[in-house]
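Reading through the structure tokens given below for one structure.
Of the protein chains in this complex, one is absent; all others appear in place.
Then we have chain A:
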Amino acid sequence: MKIHKYDTVIVGAGGAGMRAAIEATKRSRTAVLTKLYPTRSHTGAAQGGMAAALANVEEDNWEWHTFDTVKGGDYLVDQDAAEILAKEAIDSVLDLEKMGLPFNRTPDGTIDQRRFGGHSRNHGEAPVRRSCYAADRTGHMILQTLYQNCVKEGVEFFNEFYVLDQLITEVDGVKKSAGVVAYELATGEIHVFQAKAVIYASGGCGKFFKVTSNAHTLTGDGQAAVYRRGLPLEDMEFFQFHPTGIWRMGILLTEGARGEGGILRNKDGERFMEKYAPVMKDLASRDVVSRSIYTEIREGRGCGPEGDHVYLDLTHLPPEQLDAKLPDITEFARTYLGIEPYTDPIPIQPTAHYAMGGIPTNVEGEVLADNTTVVPGLYAAGEVACVSVHGANRLGTNSLLDINVFGRRAGIAAAEYSATADFVELPEDPAKLVQEQVERLRTATGSERVTEIRKELQETMDANVMVFRTEQTIKTAVEKIGELRERYLNVSIQDKGKRFNTDLLEAIELGNLLDLAEVMAVSALARKESRGGHYREDYPNRDDVNFMRHTMAYREVGDDGAESIRLDYKPVVQTRYQPMERKY
């Protein structure tokens, strides 16, 4: 076991982690621990753009952007945070441009902008061009630009270091972050990083679904690490299903395709979104479009022999426009489906895409231990966190924005904290939990296999807690997850070695997914209303009287060692927008 000491430790090297690292490195001695090489992060898979009311191509302002964000999130958004997001969006985009990001340009050389779902002019009047983009590879460009600037700033990376535990020490009755424990993939060695400040920026947890746009590596490692140490997770029942994933594969096809004029059609060729969202049509918010697609499928208007998908039609758009604005997604259609998007519509279905919930933070990125108490020295930003700027449903292009605005804020706040704070003493035997976990898995002889449990988990999540949910389906999921968690205790792996043991890694990742899936299902069961991405067929309406509040889920361990989930609730911050009925 090795012990390292840094002022600031950042967990994860995607957009939020690297944006934080650029700030933190300038101000404090910083290490970035990442289970993947930095440019492998799933930020690179984001396509359509980053929202900011630059007003480069038409009238726009950050106040409209705030409103759209609040409405898009079905009023569960904390409005003070949404205001910061929309206001700081403008400088965030300009900062990236100055760092070198090659945005698409307008004829007069400024950053070009295009339409995106849920973004509107003057509080819902009509779609507005707010998304700043670089073809359909905006996330790739952001990730590359941030890495380039990390190289420039000399950011210190520990690549393929997998953080498995959050260390917390109680000082004078206050729980403080003391550091993290990481597993080095190349050698199997365990490292303790003592740090004054720790920032989690480790991404989402979509891999508990089967059809998902998420990378194999998005297994909720950060959320699980803090949750196991008794800290809460907020709004985990809210998961976004992106309307246009490649049929059966789940690979993302950007909403920018509809922003450029693409149309969703059912088996009769009908533009069905006109029925569900007369004003915004195909550019309604994602939860609305995904539900509409499944309604078409359920009512027998799906495409294909099994009627299990609909079409994204780009055939009326000029090939030059597709080549210039959507080169990557048209190539995906050719590579994976053998379809030519110039002439044929693309079969799509909703795909599990984004966790609105996560580790609760305030607007400085400080992690909360309950509804109000900050954990000194602990920060989170990006998909792993819940500020909450996305509420019950995130708008497209607001996540690339989130990682930049709140990644930067967390980086600055953490470094400023570590400039004045002292190191917190490490707990006794700090690596104990991780050593035991790794040793147990490496020597286990049980008959259960990781792959089988993961498959059953993904199938039950797809079947029971996806776009449509009921008390019955959620209960089925809770029961199944409980059974899988039992079976997980009896799991064994084949690779017993220390060097690059990805077999072991996958077993640990599965444990994280199981924990988070349970939190998600239990939180969903208790929310007896429909709001944003959480749609209950048995409670089809939003219920502001009883449920205009954030869910806070805590792990509790009884005297007998039995684990359970305790749910609590936190008020939503409302400033200027009163909840209204949501229509697009």
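We adopt the following convention: a contact is a pair of C-beta atoms (placed from the backbone, for glycine too) under 8 Å apart; a residue touches a chain by one contact, two chains touch by 3 or more; residues count from 1.
Quick note on the criterion: contacts and distances are computed from a predicted model.
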>> Leaving aside the chains you can see, what is the UniProt protein name of the one that's missing? Options: "Metallophosphoesterase", "Succinate dehydrogenase iron-sulfur subunit", "(Fe-S)-binding protein" or "Thioredoxin reductase".
In response: "Succinate dehydrogenase iron-sulfur subunit"
>> One chain is left out of this view; which of A:Arg137, A:Lys210, A:His353 or A:Lys570 touches it in the full complex?
In response: A:Arg137
>> Using the document's definition of touch, tell me which of A:Asn149, A:Gln166, A:Gln223 or A:Ser530 contacts the absent chain.
In response: A:Asn149
> Looking at A:Lys5, A:Arg27 or A:Arg40, which makes contact with the chain not pictured?
Replying inline: A:Arg40
>> For the chain left out of this view, which of A:Asn122, A:Gln321, A:Thr335 or A:Asn541 touches it?
In response: A:Thr335
> Which chain A residues would touch the chain omitted from the figure, given the whole complex?
Replying inline: 36-37, 39-42, 44-45, 93-94, 97-100, 102-105, 107-111, 134, 137, 140-141, 144, 148-149, 151-152, 186, 215-217, 249, 251, 328, 332, 335-336, 449-451, 493-495, 497-503
